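Left out: one protein chain. Kept in place: all the others.
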Amino acid sequence: MTSFTDSLTGWFNGLTWLPDMSPAIVAVFVAGILALAVFTFMSLNALVAVYFERKVSAFMQDRLGPMEVGIFGFRGGKKFWGGIGQTLADAIKLLGKEDTIPADADRPLFILGPFILFGAAFTAFIGLPIGWGMVISDFNIGVFFITAITSVGVIGIILSGWASNNKWSLYGAMRSAAQIISYELPLGMSLLLVVMVAGSLQFSDIVQWQEDNRWFIIHSPFTVVAFMIFLVSGVAEANRTPFDLPEAESELVAGYMTEYSGFRWSLFFLSEYASMVIISLMTAIVFLGAWLSPVAGILRMFGVPEGWYYLSGPLWGLFWLMGKVAFLIFTMMWFRWTFPRLRPDQLMYTAWKVFLPFALANIFFVGLWELLLA
Amino acid sequence: MAEFGFTGIAALVIASSFWVVTARNLVHAAVALMGTLFGVAGLYVYLYADFLAATQVIIYVGGILVLIIFGVMLTQRISSAVLLQTHMPNRPLAGVVVFFLFMGLTSLLFRTPWHEGEQVMPESTVTIIGTSLLTKYLLHFEVASVLLLVALLGAAYLSRREDG
Amino acid sequence: MTATDSKSSNFGVVETEEMVLNMGPQHPSTHGVLRLKIRTDGEIVTHIEPHLGYLHRCFEKHCENLSYEQVIPFTDRCDYLASMANNHIYALGVEQMMGLEVPDRVEYIRIIMVELQRIASHLMGVGTFGLDVGGITPFTYCFRDRERVLDLFEYTCGARLLYNYIWIGGLSHDLPENFVQYANEFLDYFEPKIDEYNRILTYNKIFIERTGDVGVLPADVAISYGCTGPVLRGSGVSWDLRKNEPYSIYDRFEFDTVLGTGEMGTLGDCWDRYFVRIQEMRESIKIVRQALAQLPEGDVFEALPKKVRPPEGSIYFRGESPRGELGYFIVSDGKNVPYRVKMRSPAFCNLSVINEIGAGWMISDIVTILGSLDIVLGEIDR
Partner (left out) sequence: MDLQSIVKSVRGAQPEALVADAAQEEHLELTPDRWREVARHLIDDADLQFDALMCLSGYDEGPEGSLAVIYHLFSMQHKHKLEVRIKVPRDGGSLPSVADIWRTADWHEREAYDLFGMTFEGHPDLRRILLPDDWEGHPLKKDYLTPDYYRGIPVPKDKRGWE
């Protein structure tokens, strides 16, 4: 299995016109290029997702959304692609904003906080594949790695909430810590189910299993439950409504972000949208057959021979995966613009008394199911 | 490359643990601890114990450290307390002890005949760990889980509201 | 907590520190510039102390220097979400002092306007309540429909928020052309929309969890604190001045008093108060429909007095504004300037109950409870 890293390294080593380079220097170059790629992806993702979110919310709320800042001008007297440049304009505005640090804030931690959060989201992309071999590093513990690294982000939130020296921020940080730690358990438990069935923690193995058998969401009734628990816990993990308690704007002003502005605030923003993508990618890869074509899956079910499988291949795979991710992100937005927010104790109740028992029972039953039916 | 990375990680561990010990603010100490824990996870990666490394991150950084910061943060008196002892009458004595300890460890390091084996990269440690936990070390595993259960019950009892 | 000061009987009791939190005057959910000083134990609120006056504009002092007609624009600015009701009750009070009879057409137009205003005000209350519990979409739905009411007002008197429409003894303008048709069109459009609010907000499971059983206000406490309007009716007390003490021509219309039922929890919880507002919009639609059908012809300016000089004496006149019992205590010394005007504002009394029903709940619930009281700071601070 080749990864982006391997192919990039191979490419560098193949450049015969360059003087011989030590592997260390090549590795630094490769790492730099990949980091730049991930950062570009995250920024582009935020740009597109924010625009998408604004338009989606606008259509759900009977209004128009951004309509003015466009780059495509007029067509037939109407604004064409109006508002498409809005998020770019906002990003530029954000970077130009004054960066304030409260006088009584704990300066080093106040500065460090957003970077930890951002770093965690950033690092998670190392292990997430987008196609056969299209991954920076295909760990043999990929699933576990993502779970571990996303749990680090909460430290960034707590630190920025505490360092702001603002009571609202502190409340946001408190809620966030409680929430993310709680929802990690059902999240991990539902992943465990898939790992048990597929017998591997490696993403490529899980996808391979789904190609050989069937997508996990239709594998058994228990994986359906696991999928639901995973998706909802994922929404909670990404701090989205109805679980956006850490930043609940009607209660805590802006929670842990209250004192942030400009560039640091945009780091929070990038991380939020990145974590949405991480959760959606995880869900799509683990439960929805990743880059496997649904057309091929259906054809196989009816016994159509291999030669008839169209719409597969690397580029189609990217299309299917991104389509699934887009659908999941849309679902999250749909949640956000439909539901009211939960109360902290109801949130905890949902995690510990509903999801966790279900997830645990799920593991037990799926074990039985596999033993008896497989 | 490998030596380069190892040096970096070792430096991170030493520097951050030095910060943990000398930090005047307890929250800063806890944050510095994060560097140490991450560094140790990195060391595990060098030992091809990738599963253990991820476990180190998820349990120590994602769990225990969060709880430490959480606890320190919410106890107002602790975070403003001055931690560094300035009045230390036993300093010379401690210096002597530390010096001899350091000398002893260093000499041990150089005099040990280190066995350099073949570099074998195990296929996946996960399977080995999983199998041995459920066969050879099953009793230990179960005892640990009972201990955790007791801890869980105790925590639930403590945080229970009075009206039940 | 050290080992020495913890008694053995205290074992298992976790000691916590209380924290004082200033909610407002700059806070998204205080519905204006209200400041709540809340003491919290973790997320649990132990005491709430409202601090008012950030929007005090000396309404009562102004009244002592303005003639009776000039007071009307000031009443607009008290409860700026229900200006018509403020105009109406003030004008009725002065008219009663003067013994002035107004033409039937004026009375009907006033009722139409006030009830449309009630719809607009309740839409605001419902929408912002949705916002308080975290649902943003219901808010835009409510505003979409509130705009249409404001369009009707704009069409009638040119103003969208502060109308100065109901004058002593008459109105500033007669109804414009086709108003009846437009109003009927609006009512036909609006009535099904209420079901839409119910679908997206009222019967949403999370919304019920957040509001049912929260901030329960018992009927006797509500009466003792002087709570009125939807807040009192949400506690199950059948008290509506339009029904129980009919003023103007309310006795000519068929409508019901909406009461809280405790359907989603205890009687008098936030959900009840919210649902009373939803149902009252239906009742207002009924009243407007009847008034539009019965609307007589006539001259709306014929009873306008040349000068307003009520005879010496005093009156306490009260009526049902969207927020509850709005009363004006007017003292006249026979001049064209009132000697004293005291406004009994419903939201002022409704807000005073916040510590009673809010203590012991979480910060999120305080926001919910405050939203369910539907306060307007312009009226509280005057």
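By written order: A, B and C. Residues from 1 in each chain.
One rule holds for everything that comes next: contacts are C-beta pairs under 8 Å (C-beta built on N, C-alpha and C of every residue); 3 or more make two chains touch, one makes a residue touch a chain.
Just so it is clear, the structure is predicted and the values come from calculations on it, not from any experiment.
Novice: List the displayed chains that the omitted chain touches in the full complex.
Specialist: C
Novice: Which is it among C:Y80, C:F143, C:Y247 or C:F329 that touches the chain not included here?
Specialist: Residue touching the chain left out of view: C:F329.
Novice: Tell me which of C:Q26, C:N198, C:N244 or C:Q294 is the one touching the absent chain.
Specialist: That would be C:N244, which touches the missing chain.
Novice: Suppose we count only contacts with the excluded chain; which residues of chain C make the list?
Specialist: 52-53, 56, 58, 60-61, 64, 221, 223-226, 237, 239, 244, 316, 318, 325, 327, 329, 331, 340, 342, 344, 348-349, 352-353, 356, 381-382
Everything that follows uses one rule, which is that only the chains that are shown with their structure count from here on.
Novice: Which chain has its Cα centroid closest to the overall Cα centroid?
Specialist: Of the chains present, the most centrally placed is A.
Novice: Just the number, please: Cα centre separation of chain A and chain C in whole Å.
Specialist: The separation of the two C-alpha centroids amounts to 44 Å.
Novice: If you average the CA atoms of chain B and of chain C, how far apart do the two points sit, in angstrom?
Specialist: Spacing between the chain centres: roughly 60 Å.
Novice: Mind listing the chain B positions that touch chain A in their complex?
Specialist: Per the stated touch rule, the residues are 1, 4, 25, 27-28, 31, 34, 50-51, 54-55, 57-58, 61-63, 65-66, 69-70, 73-74, 123-124, 126.
Novice: Which stretch or stretches of chain A touch chain B in the complex?
Specialist: 22-24, 27, 106, 108-109, 112, 139-141, 144-145, 147-149, 151-152, 154-155, 158-159, 162, 170, 173-174, 177, 181, 184, 201
Novice: Applying the document's contact rule, which stretches of chain A touch chain C when the two form their complex?
Specialist: 57, 60-63, 167, 171, 174-175, 241-242, 244-245, 248-253, 337-346
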